[in-house]
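First, the structure itself, so that you have it in front of you.
Missing here is one protein chain; the remaining ones are kept as they sit in the complex.
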Amino acid sequence: MNISNEKLLRMYRQMVTTRKLYDTLYELYSRGSSMGNFVAGEGEEAIPVAICANLRRDDAYKPNFRQTSCLFAKEGYELADIFSGSLFDAERGYLGFSLALGEDVGVYTGFALAAQMRRTDQVCVCTFGEGTASKGSIHEAMVIAAAWKLPIVFVLQNNQYCGGTRFSKVYDFEDLSDRARGYGIPGRSVDGNDVIATHEVVREFVDRARRGDGPGLIVAETYRLSPYFERSPGERVIEQYRPEGELEEARKNDPIPRYRRTLTEMGLLTDEDVERIEEEVDKEIARAMSDGRQRPRVDYEQYVQYAVAEL
Amino acid sequence: MNISNEKLLRMYRQMVTTRKLYDTLYELYSRGSSMGNFVAGEGEEAIPVAICANLRRDDAYKPNFRQTSCLFAKEGYELADIFSGSLFDAERGYLGFSLALGEDVGVYTGFALAAQMRRTDQVCVCTFGEGTASKGSIHEAMVIAAAWKLPIVFVLQNNQYCGGTRFSKVYDFEDLSDRARGYGIPGRSVDGNDVIATHEVVREFVDRARRGDGPGLIVAETYRLSPYFERSPGERVIEQYRPEGELEEARKNDPIPRYRRTLTEMGLLTDEDVERIEEEVDKEIARAMSDGRQRPRVDYEQYVQYAVAEL
Amino acid sequence: MAEKVEAQVTMLDCGAAINAAFREEMRRDERVVMWGEDVITMESPTAGADLCTRGLFEEFGGDRIRDTPVVEAAIIETAIGAGLAGLRPIAHVMSGGFQMGCFDPIFARLGTAYQEWKHPGTLPVVVMASVLGGAAKGADHALSPESLFMHSPGLKVVMPSTAYDTKGLLKTAIRDDFPVMFYTHREVMIREEKEPIPDDEYLIPFGQADVKRTGADATIVTYSGMVLRALAAAEELAEDGIGAEVVDLRTLVPMDVDTIVESARKTGRLLIVHEAMKRAGAAGEIAMRVTEAAPDVVMALKTPIRRLAAANVALPTSLRIERRLVPQVADIVAATRDMVEGSNTGNG
Partner (left out) sequence: MAEKVEAQVTMLDCGAAINAAFREEMRRDERVVMWGEDVITMESPTAGADLCTRGLFEEFGGDRIRDTPVVEAAIIETAIGAGLAGLRPIAHVMSGGFQMGCFDPIFARLGTAYQEWKHPGTLPVVVMASVLGGAAKGADHALSPESLFMHSPGLKVVMPSTAYDTKGLLKTAIRDDFPVMFYTHREVMIREEKEPIPDDEYLIPFGQADVKRTGADATIVTYSGMVLRALAAAEELAEDGIGAEVVDLRTLVPMDVDTIVESARKTGRLLIVHEAMKRAGAAGEIAMRVTEAAPDVVMALKTPIRRLAAANVALPTSLRIERRLVPQVADIVAATRDMVEGSNTGNG
């Protein structure tokens, strides 16, 4: 591994920030934010952070829908953007996502196609869940990415659950990354709760894509600590589908404390640092929230300008 | 191999019949049959014949759209049916096909699901081309077939061409049957121009499915001697997309002469037999045509009865 | 007497009514089976969906009710195959918006191909989904897709607005030998007040609209969640002495044109209201059907047929904006009043 200590610590701070953001955003949602169902992705923070650490401002990145708020960690974005309504910005490589799962993967593949046609060295990383991986449109996107050797890295984020359905109950696989062979592209599985290991694999695949050697599939194994979604403010979903004790077991593998231990062992982090970072991040989020929410939002008049003909 | 001589010879006759049927049906088409574009599948006859030889009357089978006329070889069907307008009959395991390629694979998967739910030991074999294999709905069908261990055998018929696009120009694969691993099901490639080898692999996969051990994927390698389609009666499509001499090379591997040599070497077929079979088949087809075309066809009044509400 | 009635009905909400319909039909006919995402684990985001399927797995087991992966196309296509093979599948797709991702299977396979194949037999498939409007869930969740599927030759389209109608129509749908699209609506599913549902079995035939409120001055034709808003509007209008008759179509295919015509003949005014986007929405079809069935009535209307529907722009994830794009009670009141008193420009 060659990652600078500074970068190692930045990733830690970003993971902590991502975790805390979930609470802040849930707060806002409970106070009547207007964002449909609220979803969180606690326990999966290592993956988006490891990905962002390998991307340039002009690269494209689609986090899984639970990790959209992690975009602040991508070069070009800042915390305040998360609270500002719309993150959409092709210049900074975020093309939105599809609430109808899977339909956005082909869109990001199109970004990679544009990069190839224009002969830039931009790369695209596109994440989706193991449940969404079953959608047909993703198959088509991977077929065309492989056929044209597009600069895109697909990251299948296996958090073991699709809604209330446990992955292992539905599929029996030795190695999900074998799916890559069906497209004639390289595949690799990695412990998605190990931010350093994930960072290294993402770097390898992103570098290959940037060199023009085509797409790849990374399967990042993790666990969804958050519920499927918050049905409505306050009322948490009853999660009778998780086996006794499974959640507790999984918490022991929470990527944040785990990474904290690693950094402490490496002598890069003291208990004081940990406390300080918590406090600083709280302040940053508070500031970002007030900044971001002050930015002008799209109002009715602007919104209806999107109509292509008579309203 | 243990296939009775009788069966070996029957398969030969069925391959010859299939080949001759293409000419007969094209004749009808040229004289103004109303069947949209005419498609033939010369050079691919070994595959449907080998499949039919392993199926029961109540098993389901979707030939590739170029091989629909080969249904006569499936138990329960006869030559005359091919000329009778509609072959559709769930009892005999033919549920039609989709002119929008790929959308029928999930339908046949549903037949296998019904068999499993009803605890019958029926099996379904569903064929599609290597071009169609890229369609998303096929991915979804294979996902659910694998997840539920359904009694279905997917046969990917790789005739090297999708329209004017050569497979090897688009994909680079060691072995296309690796795609099966992406679903955690067994996969196998076979020389689809070798009817005996194909018969054996199909038997193995069909038996497994019938035992309740779940689906599999067979990749049958072959070559499309026929054009993409006949644009309109008489006017053949110019096929400038085939490399010089490729077609001629491929003809040397035509499954019918090839099988004829095998049977001759096995001492099961003499030149006299060959001539006799040709003559008999011609007569059979002629008889089947007049029988089949005498059967009543759906007329306007019957057709509009399908309307669910006011016409 | 009151006692007697009590003995014959049970107060149920829509989810419980659906659950009862499923249970009765699955008991009655073992060929009735169902699958979809999380129909067993009941984590579906479809409002109230958990109630709909609760306890069915325990009673009928894993052969007849199954959870699927996220494969909407396969959910529909396997239902078609199983239906052709003799089962009577109920295929669950969580929301009307997600049906865009399995459109060919619904529109072209289920609704078209079996006619084209001249399939001699039956194809008893029910596709169930929820329209999740009114909560700024965005187009993918909140789309009301009825006009799209009305255009498919082989699909019946059912969109009830009460628990009572939902149960009776769902049982009819499950017994229908051909494809039925069945839509619940979030605002119907989450209603507080329960409805009296007869304990004895009842079925409601397709193609019979229900006059949910009578009135002399204007006819409001609508269906699904918008019936609730139309009734609230009629309430308000009544205070101003305007009598609005609310016709709940209940099924769009087949459509009960006669009931609309009779009402329009009486009131002389026809307002068509739906939640879906206006352009190429169902209102145009309803208006043409009325015109074709009773040109004399249409020519005699006091004011031209008018429609009220969502603006021609994507459903937003902002409640503030959604409320201005999708017809609200106040909009229905204003449009009706305008037709009765107003300028009669007919610009809906």
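When the chains are written out, they are named A, B and C in that same order, and each has its own residue count from 1.
FYI, a contact is a pair of C-beta atoms (placed from the backbone, for glycine too) under 8 Å apart; a residue touches a chain by one contact, two chains touch by 3 or more.
These numbers were taken from a predicted model, which means no experiment stands behind them.
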Among the chains present, which touch the one that was left out? A, B, C
Considering the whole complex, which of C:32, C:52, C:123 or C:287 touches the chain not shown? C:287
Of C:17, C:277 or C:333, which residue touches the hidden chain? C:277
For the chain that got dropped from the picture, name the residues of chain B it touches. 34-37, 98-103, 131-132, 134-137, 162-165, 170, 228-229, 231, 237, 241, 298-300, 303-304, 306-311
Pick out the residues on chain C that sit against the missing chain. 97, 100-101, 103-104, 107-108, 112-113, 115-116, 138-140, 143, 147-148, 150-151, 153-154, 253, 276-277, 279-288, 291-293, 295, 298-299, 303-307, 312-317, 344-348
For review purposes, identify every residue of chain A that touches the missing chain, sorted by number. 60, 85-86, 88-90, 95-96, 98, 100, 103-119, 136-137, 140-141, 143-144, 147-148, 298, 302-303, 306-310
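Keep this in mind: only the chains that are shown with their structure count from here on.
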How is the touch graph of the chains shaped: line, ring, star, complete or other? complete
For which pair of chains is the number of C-beta contacts greatest? B-C
For chain A and chain C, what's the span in angstrom between their mean Cα positions? 37
Where chain B and chain C are represented by their mean Cα positions, the distance between them in whole Å: 42
Where in chain C do residues touch at least two different other chains? 69, 71-73
Show the residues in chain B shared as contacts by 2 or more other chains, in ascending order. 136-137, 140, 143, 147
